[in-house]
Structure formats: C-alpha cells, structure tokens
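Step one of this worksheet: look at the structure below.
Shown here: the complex without one of its protein chains, the others still in place.
We call the chains A and B, going by the order they appear; numbering starts again at 1 in every chain.
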Amino acid sequence: MSEGLSIGFLELTGCSTCLENVLLHEKLSGILGGLGSVKYWPSHGYTEEPDSLDVLFVSGAVRSRGQVEKLKKLRDKTRVLVAYGTCSIYGGLIGLTALIDASSRSGEFLETVKTVPDIVEPDILVTGCPPTRDQLDELAGVIKDYLENGKPRGKVFIGNRNSLCRDCPRKPRDPYRFEMPSIKRDHELVEDDGRCFLEQGILCLGPVTSSGCGHLCILRGRPCMGCNGPARGVVDQGLNYISSIGSILLKSMERIRMFDYFAAEMDKLVDPMGYLYRYTLPKSLLTELALKKRGVGEK
Amino acid sequence: MTWEPWLIGFLEKWTAGLAAESAGVNRVRYSPNIVLINIPCPSRLSPVHIVKAFLAGADGVYIGGSMPPANCHYKVGNYKTFKRMYLLKKLMAQFGIEPERLRMDWYVSPMYRALAKNIDEFVETIKKLGPITSRERVDGL
Partner (left out) sequence: MIINPVPGIGEDARLVIGEEDGRVKSVRLEAVNKLFIEEVLRGRALELLPSITPVFCSSDSWSYTVASVMAVEDVLGRKPTIPALGLRRLGLLLEIIENHVRNNAFKTLPLLGVDVRGEALRILGYTIRIKELLSGRSINPIIYVPGGVSWRPDDKLIGEMADYARRLLEKITVHSKKLISNLKNNEFYNKLIKQEFNPTSYIGVIGRNGEPGIINGEIALLKPGGEVVKLELKDLLDKLSVSSEGLSYWVELSGDEPVRSGPLARLNIVHGYPSENASSIYEEILLIAGGKPVHNPFYTVLARIAESVYAAELVYESLSDTDWLSGSLVNPKESPGKTGYSVVDSGRGLIIHSYVVDGKLVVRDLSIYTPSHFNYAALRRDLSLLTGRVLGDETVRLAEALITLSDLCVSELTINPVVKGEG
C-alpha cells in the first residue's frame, strides 16, 4: 500500500525538529514507505514542490503571509493533511510571541501568530512537543485507515483528550480535603514527595491539559507545562486554570483570614502568562481581547 | 458620535442585588451605562465569562458580593471569587488590558447608596480608560 506514496513535510515557524520523528517511528515510517516516499521537505534537500501529495505533515506556527499562501496551496494538493506538533495547533512555544507585532518589522509578517487550523482545515491533529511514540502509533493506524478508505471525513485528534488529572498516578485520594497550601515557583520544588503537585504548592497544568503524552513529565518528577494543549471541555487553559486554583488555594483558610492574606500568597505567582500559556498563547481569549483592543485584524 | 462606555455588572442577589433594588425603590440614581444582572453567587462566574463579556464589547465588568466576606450565602463563594478575580487581574495586566476594567465591591443589602456611588465611580474610571476595543460603539444599550 505504501507503494508510490508521496509524502511531504512543511516546516513553518518553530523548531520543527519533531517532524524528524515521523520517519524514525518504525510503524509510521513503514506505512508511509519511509524515506523513499518523501517528495517534499525543503530543509532536508527535497525542495521541489510536487503536484500532489498523499500525506503532508505540517509543523510550526504561521507567522508570515508567504506561509499562509504556501499552506493554502499545499492543502489543495494534499489528500491527508496532518497538523503535527503543538506549535501547528495551538502555537506552541513560538506562540508566546503572539502579542509581538512582527508586521512592524517587515510587511511580510502577520500581526500575530496564527495556527494551521486558523488557515486551512487539517484532517488529523497531533499535539505534543514533540508528539510521543504512543501518539505516533495511533497516528500510524489513523493514516493507514485514511489512505485505504479514501478521503477522510471530519478531523481526528490523536491522543487522549481527557485531562491529565483524570488518570494521574499522583491523583489525591480525598478530593474534599484537597488543598493547595501555598504557591511555590517551579525551582522551589526541591524535594518531591510524590503527592499531587498542587498539594505541594506547585503549579501543575494537569487539570486543564489533555493527557495525550501519557503523563510524561509527571512520571519524571516534573509538573505539567501544558504542552498537549487544552483537555476536552477546557475553553482556555489559563482562564480555566485560575478558576480551579481559586477553588483550592488555601481552602482551609477561607472564612478565617482576610483577603490580603490570599493576595499575598498569589503575588508569588510573578509571571502567570508564562506559567499558564507557555504553549497556547495564540488561542487564549485574553490574546483575542488584547489584539482586538489594538485593532488587529480589523480592516 | 461620542463614545459612551458600556459596562456589565454581576450582583450577588442576596446582598448587592437587594441593594440595587433598594436603590430603585429609594430613587437613588446611578449611571445608565451599566447593565446589572443578579446571580446567586459570583463564585459561579468563571474568568472565562468575564473575558467573554469584554470580548462582547463590555468596557468594564463589575462584581458585587456580600460583606463581610465570611457572610457569603454559600459560605465560601466570596473567597473563591476574590482569588479568581485577583489572578485574572494579574493576567490582564500582562496582556496589556487594564486590570481596573474589572472591579469588585462587597455589600450588605442596605448599602444602596454606596452601590450607586461605586458604580458611578467605576463608570468614570472606564470613561478615562476609554473603549476596550478601538472600534467606536454605534449601538446604544
């Protein structure tokens, strides 16, 4: 079936190293026909744009007008378009620049950072920075199905969309007594006692992040940074998160201490934007508001 | 056409909400630029609701809760609200959206004069800050 497939890789703005993992994954690479099927990959020496592609993997966020055009053009030539990696879907780390107006540097740039689904309709979306081996296993199955059974209907998200907390090995046993006793900054976690990070005062984005990664960080003693994007039902990672924090921070002190006591604790969170939107800033409602306030996109 | 601010307020119905009613009964005027909505408890408001209100064109969002805070009808609602809004204001500041566009005050039901005064003050603040989006508002209330 992989006979004569034509595969492309399009790198937009981002590091795009995650794309390499596609061909390094035995199952996926096997279905695609390996290196022999690659027809387009500008940074890797395949610079000629083909007339049609069976599968196109797009990584990175959209920053320039040229990228918008290229993406649209390649969408028309492609059977299965895979938005690959968090940058392409939510902006990823590059998305942190969504509020930098690059268009003031050169007319070629957009006024903000866009994502692939903002421009064209992808058939398959794979989150992760980078997507994990298990996600690629699933992706391989879906691509195989798509190639065998014709043009796909609708779009498919690869990976579990439940929140990380749901199956977290650190999940607190008694949700009613569950409390965040303080706010600590990331580097202040020096002795991980194995409990839920929130119970240790550490901001773990697990409650609002989808668990496509299989708890990769949490299993290695690190709180989630949100790289798989919002879990099902989450409208905005940061806003939904502060809503949760509002419920559990210093819960036992409610009705006992005054507001300034809580305020003082919350002041320890010096950079909420960095903590809460490290991977999804372009998709935040606050970004939408900030851009609207500046008049971006109205003309 | 001159710009007039457009604000939305959420009042806890057991206290601030009653105060707003008393303001009406007692013929105490407050700015017509605000639309007030009674809700059982402000802790039901998610930061998402607030930001969506701004996106829908509200130049300011007002929240009236009960005083003293521990007097919440649902015991701890005020604390949850305070924490959420405090964090939201921090976020707004980082996004370049003036945190002053979000204001919270606390009431017992007889404080209708204070409510009217606070609302007028808030409307003035927003007038100084200007419209939240660059677009001129054309529709009235």
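Please note the rule applied: a contact is a pair of C-beta atoms (placed from the backbone, for glycine too) under 8 Å apart; a residue touches a chain by one contact, two chains touch by 3 or more.
For clarity, every value in this text was computed on a predicted model and none was experimentally measured.
Quick check: which displayed chains does the absent chain contact?
Result for the missing chain's touching partners among shown chains: A.
Identify the residue among A:144, A:171, A:185 or A:294 that touches the chain left out of the display.
Per the contact definition at the top, the residue touching the missing chain is A:185.
One chain isn't shown here. Among A:6, A:37, A:64 or A:127, which residue touches it?
Of all options in A:6, A:37, A:64 or A:127, contact with the hidden chain holds for A:64.
In the complete complex, the non-displayed chain touches which residues of subunit A?
Those residues of subunit A that touch the unshown chain are 11, 13-18, 20-21, 23-24, 26, 34-35, 42-45, 47, 63-64, 66, 70, 92-94, 96-97, 99-100, 102, 105-106, 108, 128-130, 132-133, 185-187, 189-192, 213, 216-217, 219-222, 225, 270-271, 274-275, 278.
As a working rule, only the chains that are shown with their structure count from here on.
How far is the middle of subunit A from the middle of subunit B, if each middle is the mean of its Cα atoms, in Å?
34
Tell me, which parts of subunit A touch subunit B in their complex?
For subunit A paired with subunit B, touching residues are 99, 235-236, 238-240, 242-243, 245-247, 249, 251, 254-255, 258-259, 262-263, 266, 269, 271-273, 276, 285-290, 292-295, 298.
What does subunit B use to touch subunit A in their complex?
43, 46-48, 51-52, 54-55, 69-70, 75-76, 79-84, 86-88, 90-92, 94-97, 132-135
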